[in-house]
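Got a structure for you, questions after.
Moving on to chain A:
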Amino acid sequence: MTFLTIDWLFIIEKLVLIIIIILASLGIALYTTFAERKVAAILQDRPGPNRAGPFGLLQPLADGVKMFTKEEIVPTHASKWLFILGPGLAMVASLMTCAVIPWGGSVELFDRKIDLQVADINIAVLYIFAVVSLGIYGIMIGGWASNNKFSLMAVLRAASQAISYELAMGLSLIAVLMITGTLSLNEMVKQQQEGLWNIVYQPLGFLLFFICALAECNRTPFDLPEAESELNFGYHQEYSSMKLGFYLFAEYINMIMSSAVMATLYFGGYDIPFVNDANLYASIGNWAALLQVTSILIKIVIFIFVFMWIRWTIPRFRYDQLMDLGWKKMVPLALFNMLVTAFIVLLKHNGWKF
Partner candidate 1 sequence: MRPVKYNIHPKEAKLADSLIVSEMPDGYTGEGFFATKLSDVVGLARKNSIWPMPFATSCCGIEFMATMASHYDLARFGSERVGFSPRQCDLLMVMGTIAKKMGPVLRQVYIQMAEPRWVMAVGACASTGGIFDTYSVLQGIDQIIPVDVYVPGCAPRPEAILDGVMRIQDIVQNESIRRRNTDHYKALLNSYGIE
Partner candidate 2 sequence: MMALNNEIVKQKLVEKFGEQLTNWEEPYNFLTFVAPKDLNLKVLQFLYDDETLKFRFLTDLCAVHYPDRKGEEVAVVYHLHNLENNIRVRFKVYTDAEKTEVYTATALYEAANWMERETYDFFGVNFIGHPNLKRILNVDEMDYFPLRKQYPLEDQTRVDKDDEMFGRGGSIL
(Lines give C-alpha, C1' and ligand atoms only; values in the text may rest on other atoms or scores of the structure.)
Protein backbone atom coordinates (compact mmCIF):
# COMPACT_ATOMS: atom_id res chain seq x y z
CA MET A 1 0.00 0.00 0.00
CA THR A 2 1.40 3.35 -0.90
CA PHE A 3 0.37 6.79 0.11
CA LEU A 4 -0.56 7.59 -3.42
CA THR A 5 -3.54 5.29 -3.46
CA ILE A 6 -5.16 7.04 -0.52
CA ASP A 7 -7.67 9.67 -1.47
CA TRP A 8 -6.44 12.38 0.88
CA LEU A 9 -9.21 14.71 -0.05
CA PHE A 10 -11.71 12.04 0.84
CA ILE A 11 -10.20 11.66 4.28
CA ILE A 12 -10.12 15.38 4.88
CA GLU A 13 -13.67 15.67 3.71
CA LYS A 14 -14.84 12.95 6.04
CA LEU A 15 -12.84 14.30 8.96
CA VAL A 16 -14.38 17.72 8.51
CA LEU A 17 -17.79 16.15 8.27
CA ILE A 18 -17.20 14.06 11.40
CA ILE A 19 -16.02 17.07 13.34
CA ILE A 20 -18.94 19.15 12.19
CA ILE A 21 -21.45 16.43 13.02
CA ILE A 22 -19.96 15.70 16.43
CA LEU A 23 -19.80 19.36 17.34
CA ALA A 24 -23.30 19.89 16.09
CA SER A 25 -24.55 16.90 18.05
CA LEU A 26 -22.85 18.16 21.16
CA GLY A 27 -24.26 21.60 20.60
CA ILE A 28 -27.72 20.27 20.05
CA ALA A 29 -27.40 18.01 23.06
CA LEU A 30 -26.28 20.98 25.12
CA TYR A 31 -29.33 22.89 24.12
CA THR A 32 -31.55 19.85 24.48
CA THR A 33 -30.79 19.93 28.18
CA PHE A 34 -31.89 23.51 28.15
CA ALA A 35 -34.94 22.65 26.08
CA GLU A 36 -35.88 19.94 28.53
CA ARG A 37 -35.87 22.40 31.36
CA LYS A 38 -37.77 24.98 29.38
CA VAL A 39 -40.34 22.53 28.05
CA ALA A 40 -40.87 21.09 31.49
CA ALA A 41 -41.33 24.58 32.84
CA ILE A 42 -43.81 25.62 30.19
CA LEU A 43 -45.84 22.45 30.58
CA GLN A 44 -45.90 23.16 34.29
CA ASP A 45 -47.04 26.78 34.14
CA ARG A 46 -43.73 28.31 35.05
CA PRO A 47 -41.08 30.27 33.17
CA GLY A 48 -38.07 28.04 33.65
CA PRO A 49 -34.45 29.20 33.59
CA ASN A 50 -34.41 32.80 32.47
CA ARG A 51 -31.71 34.58 34.38
CA ALA A 52 -28.53 33.30 32.73
CA GLY A 53 -28.19 35.45 29.67
CA PRO A 54 -31.11 36.61 27.54
CA PHE A 55 -34.07 34.27 28.12
CA GLY A 56 -31.66 32.05 30.01
CA LEU A 57 -29.95 31.01 26.79
CA LEU A 58 -26.56 30.76 28.43
CA GLN A 59 -27.87 28.29 30.97
CA PRO A 60 -26.32 25.18 29.37
CA LEU A 61 -22.96 26.92 29.11
CA ALA A 62 -23.14 27.81 32.77
CA ASP A 63 -23.92 24.20 33.61
CA GLY A 64 -21.05 23.02 31.47
CA VAL A 65 -18.49 25.36 32.99
CA LYS A 66 -19.67 24.52 36.44
CA MET A 67 -19.36 20.82 35.84
CA PHE A 68 -15.90 21.19 34.40
CA THR A 69 -14.72 23.03 37.46
CA LYS A 70 -16.23 20.71 40.00
CA GLU A 71 -14.23 18.26 42.01
CA GLU A 72 -13.86 14.77 40.60
CA ILE A 73 -14.70 12.22 43.22
CA VAL A 74 -13.90 8.57 42.87
CA PRO A 75 -15.48 6.74 45.78
CA THR A 76 -13.01 4.91 47.98
CA HIS A 77 -14.28 1.43 47.29
CA ALA A 78 -15.04 1.98 43.65
CA SER A 79 -13.17 0.18 40.94
CA LYS A 80 -11.27 3.19 39.68
CA TRP A 81 -10.62 2.47 36.02
CA LEU A 82 -14.03 1.06 35.31
CA PHE A 83 -15.51 4.01 37.12
CA ILE A 84 -13.83 6.31 34.64
CA LEU A 85 -14.45 4.04 31.67
CA GLY A 86 -18.21 3.91 32.22
CA PRO A 87 -19.21 7.45 31.29
CA GLY A 88 -16.63 7.55 28.53
CA LEU A 89 -18.05 4.46 26.93
CA ALA A 90 -21.59 5.75 27.22
CA MET A 91 -20.58 8.98 25.55
CA VAL A 92 -18.57 7.37 22.76
CA ALA A 93 -21.24 4.84 21.98
CA SER A 94 -23.92 7.45 21.70
CA LEU A 95 -21.77 9.62 19.44
CA MET A 96 -20.87 6.71 17.20
CA THR A 97 -24.46 6.34 16.12
CA CYS A 98 -24.38 9.57 14.19
CA ALA A 99 -21.89 8.12 11.71
CA VAL A 100 -24.49 6.33 9.65
CA ILE A 101 -27.31 8.80 9.72
CA PRO A 102 -27.86 10.59 6.43
CA TRP A 103 -28.20 14.21 7.41
CA GLY A 104 -28.96 15.44 3.93
CA GLY A 105 -28.41 14.73 0.28
CA SER A 106 -25.10 15.87 -1.10
CA VAL A 107 -23.39 19.18 -1.71
CA GLU A 108 -21.00 20.04 -4.49
CA LEU A 109 -17.95 21.85 -3.23
CA PHE A 110 -14.59 22.25 -4.93
CA ASP A 111 -15.80 20.04 -7.72
CA ARG A 112 -16.48 17.22 -5.39
CA LYS A 113 -19.79 15.68 -4.58
CA ILE A 114 -19.84 15.39 -0.83
CA ASP A 115 -22.42 13.16 0.82
CA LEU A 116 -23.79 14.51 4.07
CA GLN A 117 -23.36 11.16 5.70
CA VAL A 118 -20.18 9.99 7.32
CA ALA A 119 -20.41 6.39 6.24
CA ASP A 120 -23.00 5.02 3.87
CA ILE A 121 -22.54 1.45 4.94
CA ASN A 122 -24.98 -1.12 3.69
CA ILE A 123 -25.70 -2.54 7.15
CA ALA A 124 -26.39 0.76 8.84
CA VAL A 125 -29.37 -0.57 10.78
CA LEU A 126 -27.35 -3.41 12.23
CA TYR A 127 -24.57 -1.00 13.05
CA ILE A 128 -26.97 1.18 15.01
CA PHE A 129 -28.21 -1.78 16.97
CA ALA A 130 -24.70 -2.85 17.78
CA VAL A 131 -23.63 0.58 18.94
CA VAL A 132 -26.74 1.14 21.01
CA SER A 133 -26.09 -2.12 22.82
CA LEU A 134 -22.60 -0.91 23.50
CA GLY A 135 -24.03 2.16 25.17
CA ILE A 136 -25.68 -0.05 27.76
CA TYR A 137 -22.22 -1.29 28.68
CA GLY A 138 -21.30 2.24 29.59
CA ILE A 139 -24.15 2.36 32.03
CA MET A 140 -23.51 -1.12 33.35
CA ILE A 141 -19.82 -0.64 33.89
CA GLY A 142 -20.30 2.73 35.53
CA GLY A 143 -23.03 1.54 37.82
CA TRP A 144 -21.19 -1.60 38.79
CA ALA A 145 -17.94 0.20 39.42
CA SER A 146 -19.60 2.66 41.77
CA ASN A 147 -19.89 -0.02 44.41
CA ASN A 148 -23.25 1.29 45.46
CA LYS A 149 -26.29 -0.89 45.91
CA PHE A 150 -28.64 1.61 44.36
CA SER A 151 -26.41 1.88 41.32
CA LEU A 152 -26.15 -1.87 41.09
CA MET A 153 -29.90 -2.30 41.14
CA ALA A 154 -30.24 0.43 38.54
CA VAL A 155 -27.75 -1.34 36.33
CA LEU A 156 -29.57 -4.64 36.63
CA ARG A 157 -32.74 -2.89 35.64
CA ALA A 158 -31.05 -1.10 32.76
CA ALA A 159 -29.51 -4.25 31.36
CA SER A 160 -32.64 -6.35 31.46
CA GLN A 161 -34.70 -3.50 30.12
CA ALA A 162 -32.32 -2.93 27.24
CA ILE A 163 -32.34 -6.59 26.28
CA SER A 164 -36.10 -6.93 26.39
CA TYR A 165 -36.85 -3.82 24.45
CA GLU A 166 -34.13 -4.25 21.88
CA LEU A 167 -35.79 -7.47 20.93
CA ALA A 168 -39.15 -5.86 20.35
CA MET A 169 -37.43 -3.00 18.59
CA GLY A 170 -35.64 -5.33 16.22
CA LEU A 171 -38.78 -7.27 15.45
CA SER A 172 -40.75 -4.15 14.72
CA LEU A 173 -37.97 -3.00 12.45
CA ILE A 174 -37.88 -6.18 10.43
CA ALA A 175 -41.23 -5.26 8.95
CA VAL A 176 -39.74 -2.05 7.60
CA LEU A 177 -36.76 -3.90 6.25
CA MET A 178 -39.07 -6.25 4.44
CA ILE A 179 -40.81 -3.39 2.75
CA THR A 180 -37.70 -1.51 1.81
CA GLY A 181 -35.54 -4.49 1.17
CA THR A 182 -32.37 -2.79 2.30
CA LEU A 183 -30.33 -2.18 5.43
CA SER A 184 -28.83 1.05 4.19
CA LEU A 185 -30.36 4.15 5.64
CA ASN A 186 -29.53 6.28 2.66
CA GLU A 187 -31.27 3.83 0.38
CA MET A 188 -34.34 3.90 2.62
CA VAL A 189 -34.50 7.66 2.46
CA LYS A 190 -34.21 7.57 -1.29
CA GLN A 191 -37.08 5.14 -1.49
CA GLN A 192 -39.20 7.32 0.74
CA GLN A 193 -38.39 10.37 -1.31
CA GLU A 194 -39.85 8.67 -4.30
CA GLY A 195 -42.76 6.95 -2.68
CA LEU A 196 -44.67 7.45 0.53
CA TRP A 197 -43.12 7.63 3.96
CA ASN A 198 -42.84 4.31 5.74
CA ILE A 199 -45.12 5.49 8.54
CA VAL A 200 -48.01 5.07 6.11
CA TYR A 201 -47.25 1.40 5.69
CA GLN A 202 -46.11 0.74 9.21
CA PRO A 203 -48.14 2.72 11.78
CA LEU A 204 -48.13 -0.10 14.33
CA GLY A 205 -44.49 -0.79 13.69
CA PHE A 206 -43.68 2.83 14.28
CA LEU A 207 -45.62 2.93 17.53
CA LEU A 208 -43.75 -0.11 18.80
CA PHE A 209 -40.46 1.30 17.64
CA PHE A 210 -41.20 4.59 19.34
CA ILE A 211 -42.06 2.94 22.63
CA CYS A 212 -38.91 0.85 22.45
CA ALA A 213 -36.91 3.97 21.68
CA LEU A 214 -38.28 5.54 24.85
CA ALA A 215 -37.16 2.49 26.75
CA GLU A 216 -33.73 2.45 25.11
CA CYS A 217 -33.15 6.08 26.03
CA ASN A 218 -34.31 5.47 29.61
CA ARG A 219 -37.00 8.07 29.29
CA THR A 220 -40.21 8.15 31.31
CA PRO A 221 -42.25 5.93 31.54
CA PHE A 222 -39.28 3.61 31.29
CA ASP A 223 -36.76 5.56 33.33
CA LEU A 224 -36.40 2.88 35.94
CA PRO A 225 -32.61 2.86 36.00
CA GLU A 226 -32.57 6.42 37.20
CA ALA A 227 -35.89 6.62 38.97
CA GLU A 228 -35.05 9.31 41.43
CA SER A 229 -37.79 8.53 43.88
CA GLU A 230 -36.75 4.89 44.11
CA LEU A 231 -33.12 4.55 43.26
CA ASN A 232 -32.04 8.13 43.70
CA PHE A 233 -30.54 8.73 40.24
CA GLY A 234 -29.53 5.11 39.96
CA TYR A 235 -26.41 4.33 38.01
CA HIS A 236 -24.92 7.81 38.02
CA GLN A 237 -25.54 8.43 41.67
CA GLU A 238 -21.88 8.36 42.66
CA TYR A 239 -20.69 10.47 39.76
CA SER A 240 -19.77 14.09 40.09
CA SER A 241 -18.33 16.69 37.81
CA MET A 242 -17.87 16.02 34.11
CA LYS A 243 -18.27 12.28 34.42
CA LEU A 244 -21.80 12.98 35.46
CA GLY A 245 -21.93 15.45 32.60
CA PHE A 246 -20.97 12.69 30.20
CA TYR A 247 -23.79 10.49 31.39
CA LEU A 248 -26.34 13.25 31.13
CA PHE A 249 -24.97 14.19 27.75
CA ALA A 250 -25.03 10.63 26.51
CA GLU A 251 -28.66 10.42 27.46
CA TYR A 252 -29.54 13.48 25.43
CA ILE A 253 -27.42 12.44 22.47
CA ASN A 254 -29.14 9.08 22.55
CA MET A 255 -32.40 10.92 22.39
CA ILE A 256 -31.28 12.92 19.40
CA MET A 257 -29.96 9.86 17.65
CA SER A 258 -33.05 7.78 18.21
CA SER A 259 -35.12 10.69 16.95
CA ALA A 260 -32.91 10.85 13.88
CA VAL A 261 -33.23 7.12 13.32
CA MET A 262 -36.98 7.29 13.70
CA ALA A 263 -37.15 10.19 11.31
CA THR A 264 -35.01 8.32 8.81
CA LEU A 265 -36.82 5.04 9.08
CA TYR A 266 -40.38 6.20 9.17
CA PHE A 267 -40.58 9.86 8.27
CA GLY A 268 -38.50 10.10 5.19
CA GLY A 269 -35.26 11.26 6.79
CA TYR A 270 -34.08 14.43 5.13
CA ASP A 271 -36.93 14.34 2.66
CA ILE A 272 -38.76 17.63 2.47
CA PRO A 273 -42.45 16.83 2.40
CA PHE A 274 -44.56 17.79 -0.64
CA VAL A 275 -41.48 18.84 -2.59
CA ASN A 276 -39.68 16.94 -5.27
CA ASP A 277 -36.10 17.00 -4.06
CA ALA A 278 -34.55 16.29 -7.42
CA ASN A 279 -36.22 19.33 -8.93
CA LEU A 280 -35.13 21.39 -5.97
CA TYR A 281 -31.53 20.40 -6.52
CA ALA A 282 -31.82 21.38 -10.10
CA SER A 283 -33.09 24.84 -9.28
CA ILE A 284 -31.15 25.96 -6.20
CA GLY A 285 -28.22 23.57 -6.04
CA ASN A 286 -26.44 23.31 -2.71
CA TRP A 287 -29.11 25.27 -0.88
CA ALA A 288 -31.40 22.31 -1.32
CA ALA A 289 -29.05 20.21 0.81
CA LEU A 290 -29.29 22.84 3.50
CA LEU A 291 -33.06 22.69 3.34
CA GLN A 292 -32.87 18.93 3.65
CA VAL A 293 -30.69 19.18 6.72
CA THR A 294 -33.20 21.62 8.16
CA SER A 295 -35.96 19.20 7.37
CA ILE A 296 -34.42 16.34 9.31
CA LEU A 297 -33.52 18.68 12.16
CA ILE A 298 -37.10 19.84 12.41
CA LYS A 299 -38.26 16.25 12.54
CA ILE A 300 -35.73 15.55 15.28
CA VAL A 301 -36.86 18.55 17.26
CA ILE A 302 -40.46 17.46 17.04
CA PHE A 303 -39.56 13.98 18.26
CA ILE A 304 -37.53 15.37 21.11
CA PHE A 305 -40.41 17.56 22.10
CA VAL A 306 -42.70 14.54 22.16
CA PHE A 307 -40.16 12.67 24.27
CA MET A 308 -40.17 15.50 26.77
CA TRP A 309 -43.87 15.97 26.64
CA ILE A 310 -44.36 12.32 27.53
CA ARG A 311 -41.77 12.51 30.25
CA TRP A 312 -43.52 15.33 32.02
CA THR A 313 -46.96 13.80 31.73
CA ILE A 314 -47.04 10.18 32.72
CA PRO A 315 -45.84 8.10 35.63
CA ARG A 316 -43.30 5.31 35.30
CA PHE A 317 -43.79 1.57 35.24
CA ARG A 318 -42.83 -0.84 37.88
CA TYR A 319 -40.06 -3.24 37.06
CA ASP A 320 -42.21 -6.34 36.60
CA GLN A 321 -44.83 -4.40 34.66
CA LEU A 322 -42.12 -3.13 32.40
CA MET A 323 -40.97 -6.65 31.67
CA ASP A 324 -44.56 -7.72 31.27
CA LEU A 325 -45.19 -5.04 28.72
CA GLY A 326 -41.98 -5.80 26.91
CA TRP A 327 -42.27 -9.54 26.61
CA LYS A 328 -45.97 -10.21 26.69
CA LYS A 329 -47.25 -7.26 24.69
CA MET A 330 -44.56 -5.62 22.64
CA VAL A 331 -42.89 -8.74 21.32
CA PRO A 332 -46.12 -10.51 20.26
CA LEU A 333 -47.40 -7.31 18.67
CA ALA A 334 -44.16 -6.85 16.80
CA LEU A 335 -44.28 -10.45 15.65
CA PHE A 336 -47.85 -9.99 14.52
CA ASN A 337 -46.90 -6.85 12.66
CA MET A 338 -44.01 -8.67 11.04
CA LEU A 339 -46.16 -11.59 9.94
CA VAL A 340 -48.86 -9.39 8.47
CA THR A 341 -46.28 -7.34 6.64
CA ALA A 342 -44.56 -10.47 5.38
CA PHE A 343 -47.84 -11.81 4.15
CA ILE A 344 -48.65 -8.67 2.23
CA VAL A 345 -45.16 -8.39 0.82
CA LEU A 346 -45.44 -11.97 -0.32
CA LEU A 347 -48.74 -11.34 -2.02
CA LYS A 348 -47.32 -8.28 -3.68
CA HIS A 349 -44.40 -10.22 -5.00
CA ASN A 350 -46.83 -12.66 -6.48
CA GLY A 351 -48.46 -9.96 -8.50
CA TRP A 352 -51.36 -8.88 -6.31
CA LYS A 353 -52.35 -5.29 -6.74
CA PHE A 354 -53.39 -3.03 -3.85
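Basis for inclusion: all candidates are chains of the complex that A comes from, given by their letters.
Just so it is clear, contacts are C-beta pairs under 8 Å (C-beta built on N, C-alpha and C of every residue); 3 or more make two chains touch, one makes a residue touch a chain; residues count from 1.
Just so it is clear, the structure is predicted and the values come from calculations on it, not from any experiment.
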Touching partner of chain A in this complex, picked from 1 or 2: 1
Within their complex, state which residues of chain A touch candidate 1. 37, 41, 44-52, 56, 58-59, 61-66, 69-73, 228, 232-233, 236-241, 244
